[in-house]
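This is the structure I want to talk about, given as structure tokens.
Every protein chain except one is present and positioned as in the full complex.
We call the chains A, B and C, going by the order they appear; numbering starts again at 1 in every chain.
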């Protein structure tokens, strides 16, 4: 039992930390966020050069065979600087699905491009009525010739605007909320019949709605077996939740540090704010929340890594009787609670300056708030957790 | 619009306040609680002499025609001293039911005795499976000759041990949780077939379970129409919730005052505890909770009084669209939350001495905790509230 | 104890409701309902309608243009205004400086300013906070030095709401640097067109321009613009805060938020069901609805106390504390109600003034604005922490 990074991991962490320190000051981030793209293609290329875009993929495919733990340490550093590049959508979601379900040709062409930094990708699994349920797919894919015709509405595709390819879920059979009958397709967002509506999220990232009207998809662009995609979707979302949880931990730690520094400097009533007991206690609670979150995040990463490797739960400490899906849901709930508490209180403890767009703390708050919603909010994952236990 | 007591009400309040001040010091209460009976027959006679036992009954029956507001002001004073006598079970519940449903003969004999202080009574409506739902009645009453035979188990009859008569609900028709088919019977707890198991509640009051085995009930002891008792039960419980809410307000105010006094006196780290900001803030929150509770309690009392008099909601301020049942449920939820918060924090702020049976604060805590459960906890009444709105 | 409207009250209520139904312009109502910032033109247009009706200044004496309403009528008016989604008048003129001038202003000041406040020809702003003085307002440093017939002002104000629109500012300045901090402060009226004033925008979390920094460099303000006595400004500022306290809990506004939340939850789908039927969401809604009910009865109870001539102690602080928390809970639930559609918040769409998001349900528009701006509810007008300090100080004295 240990929670230490290996030597390789420590090296990786140092490299990513240094990148964030050098490139993600509050000012640098604000400049980047205000560009048309909203992030940096040059940073993206740097990620490729650093090997980050190849991190989770198999060595045979040219990847680095990194685990969920490795991804988590990268994401934690990203969280500290509120990194804007589409790492989770491209590498973890789209990349993860291609790596799990893709045929040799798909893996070679798509993953190769992703790892080289030449392609960004996204995953469209939400719909207006689905809220957070990935099995709620009303978008239809009907056979047409050797391919399919897609009709429907995929909503809030994270980092859709910059994606060269978007993997979308569509129903090839089954009733609207059945886990059976869901298929994945590799969509060219510029294809005929696709209307891509682009927007920014409150934390400055890209998002798209896709209106699909008789969109023709080649048979080659079916990802995995027809109608059998759900388990891979679930697994990809678990990996994304692990990644975003680690990001939240990094962001929460930074938020707490910035807030404590502010309290030490800001004078009111003739003394530093840090001398007021009620504010001291709040910082203690905020610290405790991030510690609990870190424990969940690291445990989840190990859990997912180990469940990739073998299925023997007996030897796993602390969750002998717990499925990876349960640990995932619990982590999202616990971290959502912490993120909300820390985000809101960091603004409150800053007072007026926390309410401004120019100062950095509001951006941490917004990102933490968005993370609470992303991939399902606390209610959704509490219910998921209960369904796993009580059916 | 006003929240003032009338002159008569102020006089009544002064009399009851004086009684509590003279007879319910912490020491006096502890002595009383340790007697076999657990309260005082002499106090009970004083209540009769003061007219309190006749308060809510019609003038025609010898009562004082007092409203829910009058009852609330008495109960608030009782709450301040944690009065132990069975006022709500006898006067509000049993008395209320007899006054609503009783025939002339029942009213004359039973209410006369109650008002004179010669009879204590209780109301048995819970059962082991019913939790807080008064419509969940599995106890059966089968016709036998001109009367009935009762079989079943009524549980946690508040102040059952000292009651001379216990009104119990039993099913004469309908399915187990139907609101139709519930009848009320005036039970002699010493009748054949009745096993009365007596206990004390955590706040030092009496409670009984009644095991009913082929208990014969005369036709004369049916209270109201057969199978039609539910609306009267609901109304009696609303009156009891209003009364117990006012009691809670009195108890919470006393709790807060005792706690603040303690903080001012108790020295730690070279200064009074009242100088620590985190404890100051807690007292502010505790104060705010009791203020919110008082508003609910007083509004509920007025609401019930006015709905007794007419059914025109339009002119009622603040709850034009709200049924009395909704205000009742909301009040119980709001006051349960406040009572729990104040009770627990009063112990916490006292530290060690708050954990002792000898010191008074623990008794306030226990009473407040019991009030949160009595007649339905926060979950139960939240759900009741929702059912009234959403069906 | 009585919790009923009189027949007159009920008739007044009907009249007020009809007024809002007939006179509130649809475009203004729509923005207000969505929680969007109201542009100056709309704000002034609406205030002039109120002025024409004679209802612009319920808190002023009748002979200055007030309505002569009882507290119950003021309560009814506030309820109906919020229920109708009518924007409240900008407080800086009618609710803040107006009453101060009526009480402490010279006749010349009154004649010059009160009519323009009433008919909304003058837009006022409030120069209180400074970079170094947030909760500790009395530590303000902006200096006014007498020079001939003028005060010369140097310093900086911050968090000045709508200063970019303002014609006038009422402003706290330090006139005696050697006195104890509350005692060297004066209360000045400053024409915002005076040379030496620079207004710089502060963009908020909601990406709107509501707040400003205001810089003063050798700004000359005629001595006749001093309100009351020199160095007694703190007294007037405090009296003004008292006026700000009525309906401080914003109960009527929260009731409207609750109505909106229920409307949205009744249309927002979750799979084959509606959000309003989701027991988790419903329970949060019930919890806040019940807390709001207690808050409203408290508002009524404290109002009744005032109507009886009773003095309020910690009550306004309690109402501010609870009221601001309930507002924030409601605004969070509105965000939560949107599910994934809570994410979009498009700065570009804003810059285009297109105002409407490119995607998502129509009701999503404005909810994040309102939520982000609403985080200030527990900060402005005394932070929650300061309110608790005040409450406990008053309690511990008892």
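Definition applied: a residue touches a chain if its C-beta (ideal position, glycine included) is under 8 Å from a C-beta of that chain, and two chains touch if they have at least 3 such contacts.
Only a predicted model underlies this, so the values are computations on that prediction, with no experimental measurement involved.
Every shown chain that the unseen chain touches in the whole complex is listed here: A, B, C. Of the candidate positions B:207, B:229, B:249 or B:300, contact with the unshown chain belongs to B:207.
Mapped onto subunit A, the interface with the missing chain covers residues 1-6, 9, 69, 260, 263-264, 274, 277, 280-281, 283-285, 287-288, 291-296, 298-299, 301-303, 306, 314-319, 322, 327, 330, 333-334, 382, 385-386, 390. In the full complex, the hidden chain is touched by subunit C at residues 279-280, 283. On the side of subunit B, the interface with the absent chain consists of residues 126, 128-133, 136, 155-156, 176-177, 197-202, 204, 207, 209, 267-270, 276, 278-279, 344, 347-348, 351-352, 354-358, 362, 365-366, 369-370, 373-374, 377, 379, 382-383, using the contact rule stated above.
Simple rule for what comes next: only the chains that are shown with their structure count from here on.
Of all chains, the one whose CA centroid is most distant from that of subunit A is B.
We define each chain's centre as the mean of its Cα atoms; on that basis subunit A and subunit C are separated by 39 Å. Separating the CA-averaged centres of subunit A and subunit B is a span of 53 Å. Work out the mean CA point of subunit B and of subunit C, and you get 42 Å between them.
Counting only residues that touch two or more partner chains, subunit C has 385, 388. Looking at subunit A, one finds that residues 276, 278 touch two or more other chains.
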